[in-house]
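All protein chains of the complex are present and in place, except for one that has been dropped.
Showing chain A:
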């Protein structure tokens, strides 16, 4: 019985279809990580601002994503916003929107932490040399901050890749949905299919995320002083 289950993976186009679903998942993750890296740097820079109101608003933005589960956010936009404003948004668009906003908030916190951890005298020395604001960031702060934020940023990326598995709940045909379709179609022929299909998806996610984790750990030990 178990053998008939594993055969499902080799049957027809099933393996290709699963990989196609994985590609959708990877695309959503990739686009979101890129957008949130760019936005995150801006958010991080803004959050080092001395204006209290600005700091408070961005703190609120971060806490909103920390307190409310991502799945709830996906539901809010996918069902709520589309309902209230009577518009149609595809699941993929909603997913990229939420993951980017969430990523930007978290990335902003990592960037802010890295900038604030730099010793004060670095800024003062730069100013004493007569560097302009942009020169100060370009030549002194950003190069040093990147080392401190990269491990955290990569870890955030693995979390984002993992979380893309949730998009199946808002109707995106990702790797999980394709898996479910394959299981449903072969329910009579191969009742054990779900064991193998979900097992394979489990391993697929691991294969994507694990190298990123290793990279983050390597960089952390390499740059540790």
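Note that in this section a residue touches a chain if its C-beta (ideal position, glycine included) is under 8 Å from a C-beta of that chain, and two chains touch if they have at least 3 such contacts; residues count from 1.
Keep in mind that, in the parts below, contacts and distances are computed from a predicted model.
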Chain excluded from display, named as in UniProt, from "Phosphate-binding protein", "Pyruvate dehydrogenase E1 component subunit alpha", "Polar amino acid ABC transporter permease" or "OmpA family protein": "Polar amino acid ABC transporter permease"
Contact residue for the chain not shown (choose from A:56, A:139 or A:210): A:210
Residue among A:30, A:61, A:75 or A:137 touching the omitted chain: A:75
Residues of chain A in contact with the chain not shown: 1-2, 5, 66-72, 75-76, 79-80, 83-84, 158, 162-166, 168-169, 176, 183, 191-196, 198-199, 201-202, 205-206, 209-210, 213
